[in-house]
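Report on one structure; see the data block that follows.
In this view, the complex is presented without one of its protein chains, the others remaining in place.
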Amino acid sequence: MKKSFKWIAFIMVYVMILSTFLSGCSSNGGSTAANSGSGGSAAASNDSEVIKIGVFEPLTGENGGGGSQETDGIKYANEVYSEVLGKKVELVIVDNKSDKGEATTAVTRLIEKDGVVAIIGSYGSGVSIAAGDIIKQAGIPAMGASCTNPMVTQGNEYYFRACFLDPFQGTVMANYAIQNGAKTAAVITQNGDDYSTGLGNFFKQAFVKLTGDEGSIVADMVFQTNDQDFNAILTNIKAANPDVIFAPSSIATAPLIIKQARALGITCPIMGGDTWENVSIIDVAGSDAEGVVISTFFDENDTAATDEAKAFVKGYKERLGGDDAVIPAVAALGYDAYIIVLDAIERAGSTDGAAIRDALAETDGFEGVTGAFRFDENGDAQKSVAIIKTVKDGQFEYLSTVTVNE
Amino acid sequence: MSFDTFLQHLTNGISLGSLFALIAIGYTMVYGILRLINFAHGDIVMMSSYFMIYFMSAMPWYAAILLVIISTVLLGVLIERVAYKPLREASRMSIMISAIGVSYLLENLANYIFTGVPKGYPDMPVLTKGLHIGSLSVQSASIVIPIITILILVLLINLINHTKTGMAMRAVAKDYETASLMGIQINRVIAVTFAIGSLLAAIGSIFWGARYPSVYPLMGVMPGLKCFIAAVLGGIGSIPGAVLGGFLLGMGETMLVAFFPTLTGYRDAFAFIVLIIILLVKPTGILGEKTTDKV
Partner (left out) sequence: MKKRTRIILTVILAAVFIVILTLLDQGVLGDNYVRRVLNLAAIYSIVAVSMNLVNGFTGLFSLGQAGFMAIGAFTVAIFTVPLEYREAIFYISPQNPILAQIELPFFAALLLGGFIAAGIALLIGAPVLRLKSDYLAIATLGFSEIIRIVFNNMQSITNGALGIKSIPGVKTMWLPFGVAAISIAIMKLLINSTYGLAFKAIKEDDIAAEAMGISLFKHKQLSFATGAFFAAIGGGLYASLLTSVEPKSFYFTFTYTFLLIIVLGGMGSVTGTVISSFLVTLGLEWLRFFDEPLTIGGVAIPLFRSGLRMVVFSILLMTIVLFFRNGLMSNKEFSWEGISGFFKRLFSRGKKEAGSNE
């Protein structure tokens, strides 16, 4: 038994090394870029009939839920608009497992092995930031769909994003809270999550500025990524008696925070960021989720919507299984990210990374599902509109639209 | 802090502690018999929670709970048969690596089958009802859990000390080889131990789900580790020790965050620091007995 095992092992090694080399050198289905040496603006030219766009999302791990929804939106867009420049567009989907280390490997794989001309992603600012350097060095343009932390695009001319930023979002939420009579607030953030920590900070800054009261943040609590027991934190918050709680956390922890807060007898409104717009939160938190307020990018019932949006809402609802289905905002953003990239490729007339990037920068007034697009010098979509929703009768319901004029 | 807040923290601590206690018993029983740290125990709790989600969606709660318990026990015994039994004669390192392997397999299996998206544990109003006593807010579960834990403790002590099976278990724990020479069915005893451990894991998962209704593949890792530490704290091999350790650890952790909110980040580290201290000061634990190693 032992001898045959050694044979098997040696053969396996041989096969593996051989296959890794072969797939690295040859062309798989005619699309691996003949990359020699280090990065530089890799001419990931596809001499076949297929243009590959990489999708880099968390499909497992902490952010797997949101990532899967965003990916689905992108896939739907690919079905609706499946061709550009006369060639078929193929999506290469890689799972970054909500982990920064995996993110860098996944992006390298997309660029090197699959030879993608552009990348869409990711849900979760942390992994997007981690992959940023590699994307910049390789000269492949990237379009983030829902990553809201400023650092994603800062200093990176190849990274764009289709959504608003956290400083904006934080201000919007602070505004809303104060407009509804809050004078004090408690903030709960997740240690180690760029999104949560960043957004929490921006909220704090905006809240203090708007109330003019340095001490208006009465409790500022931090929890660890896999924590499930928030009772101690919440008991301390209860003692501080804030008018509102702002807890921009991930989908995994949101329902726990909500349920435990209500169980402890905390009655003040609870607010979250755009990650909270996910049906699983209502599923898990149940009736305790009533009255929770969130900010988000998209409202499917918006009557002033563009034609693109109306078509999207109709088609995507069918895909989700009927009129009762609620379209997750991140799916809409994923869809937008895809069609913007496609439009840029069309305008660039080539699959050269730098050309696509320039075309993206020149985008002006392109109509997407979540609004009209123009990018500023950082690559951020100039969006001045946020939607506020609340949970009512077990569903997310539109509350108001906030426009902030800078 | 006000007295009310303190009381609230105390209640939280007792609640968390009794959860730890329930799961710690499983660890301590297996260790007492097999000298094995069953790394997979926390993951058995996790699988049990997933079982519950699937059964509850198909049948009424009383049938679901029964099926969950049965399937968890089967899982535990299966793991023992497949992964631990073949290695009983091997070195301690081998069997521990096997336990780590099982734990890893269960986590990845759950991730694959159920995906990593957290699912909601089915709500059991009996347990999750919020009660307000004075200024204290507790879930009914917080009152039920400690009571059930103490009940189970009493039951188990009776089992161990006053039944034949219990005597067999004590014998195997004391001296494995001599016990088999004396005609005790080792395989049966070990299977029963794992069955009881898994039974407790199933009950623990029900209560855990009532308190923290978010189910995801890695949910059992930290609690599992902490419960093992609780068992060590109280005296590994001793069931009352496990319960005591569980309560102490749960209380300690809650109080740490209560009094030093800036240290919430170190919450998990607290358990490990306690572990190191107890291993250095009194390795056999609070209620443990000193045994000498014969050379």
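Should a chain be cited, it is by its letter among A and B, assigned in written order, with residues numbered from 1 in that chain.
Here, a contact is a pair of C-beta atoms (placed from the backbone, for glycine too) under 8 Å apart; a residue touches a chain by one contact, two chains touch by 3 or more.
All of these numbers come straight from a predicted model, not from anything done at the bench.
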item: Sole residue of A:99, A:229, A:277 or A:352 that reaches the chain not shown, by the stated touch rule; value: A:99
item: Option from A:224, A:306, A:350 or A:378 whose C-beta touches the chain left out; value: A:224
item: Touch with the omitted chain, as defined above, among A:70, A:90 or A:194; value: A:194
item: Contact footprint on chain A, counting only the chain that is left out; value: 1-2, 5-6, 9, 12-13, 16-17, 19-21, 24-25, 32-33, 35-39, 59-60, 95, 99-101, 104-105, 108-109, 111-113, 126, 129-130, 132-134, 151, 154-155, 191-194, 197-198, 201, 224-225
item: Positions on chain B where the hidden chain makes contact; value: 35-37, 82-83, 86-87, 90, 92-94, 96-98, 100-102, 104-105, 108-109, 111-113, 115-116, 221, 225, 228-229, 232, 265-266, 268-269, 272-273, 275-276, 279-280, 283, 295
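Keep this in mind: only the chains that are shown with their structure count from here on.
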item: Chain A residues within the chain B interface of the complex; value: 59-62, 64-65, 68, 98, 191, 221-224, 226-229, 231-233, 235-236, 238-239, 251-253, 255-256, 259, 262-265, 280, 283-286
item: Sites on chain B touched by chain A in the complex; value: 1-2, 5, 8-9, 12, 15-16, 111, 115-121, 123, 128, 130, 132, 137-139, 211-214, 216, 218-219, 221-222, 254, 257-258, 261, 264-265, 267-268
